[in-house]
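Can you keep this structure in mind? I'll have questions shortly.
The complex appears here minus one protein chain, its other protein chains still in place.
== subunit A ==
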Amino acid sequence: MATETHGVETGGLEFHPMDQFIVSPLFGDDASVAWYTITNATFWMALAVLATFAMLVLGSARRSVVPGRMQSVAELAYGFIHKMVEDICGKEGLKFFPYIMTLFMFIVMANFLGLIPTAFTPTAHFSVTVVLALAVFITVTVVGFVKNGAAFLSLFWVSSAPLALRPVLAIIELISYFVRPVSHSIRLAGNVMAGHAVIKVFAGFAAIAVISPVSVVAITAMYGLEVLVAFIQAYVFTILTCVYLKDALHPAH
């Protein structure tokens, strides 16, 4: 504690809880960001890719019969996603397993690396998650039309409903289809951003001496919850990708 000004009883935030999401260049004094600038966002995304690479490639490099710690985690992750894709999309969905595995590993690694104090969380940014969700949306739409042709449109024509209801249902289904990338991306970014902002809000309360113990306990509890959320949101993003893909592969209602 170099200065005691932080402990002023009037309290209030010394920093803004949303400051942690500011994208800024890592090198140089120039604050402007061009497409090639190395910012904290690109840095932590690259770290997430490197962490995935390290875990999966180094973990499976030894190929011992009795797996070590690294290898069993890598095998667990692989088997977990493989089973998820097979259960939801069926055998023919396994063609898309590499893509879904990549998505899951990138999101889960970015989320977990973002939990390191002072780290930057790329998945808390809509710009990152919207790209991921749009890629899924475009893939699903293209795969649906390539695999089924015009029959893919039967996704919107609910044949089990009464005939009079079908046009109304078709409009609703159409809207819900196009809202998918929106909710898909906002769910991930919103959850991650909200959790990180809440931790920073409690950290701001630590400046007020009376409630600072409460604040420390609250930060610890929230952090535990955030570890859970980091995994569950990656899981939910992946499982929804599988569900959307299943719609494209088997559009019949």
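The definition used in the following text is that contacts are C-beta pairs under 8 Å (C-beta built on N, C-alpha and C of every residue); 3 or more make two chains touch, one makes a residue touch a chain; residues count from 1.
Following the convention adopted for this analysis, contacts and distances are computed from a predicted model.
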{"item": "Per UniProt record, name of the chain withheld from view [\"Lactose ABC transporter permease\", \"MutS domain V\", \"ATP synthase subunit c\" or \"Glycosyl hydrolase, family 57\"]", "value": "\"ATP synthase subunit c\""}
{"item": "Hidden-chain contact residue, picked from the options A:A194, A:A209, A:L228 or A:A252", "value": "A:A194"}
{"item": "Residues in subunit A touching the chain absent from view", "value": "18, 84, 87-88, 183, 186-187, 190-191, 194, 232, 235-236, 239-240, 243"}
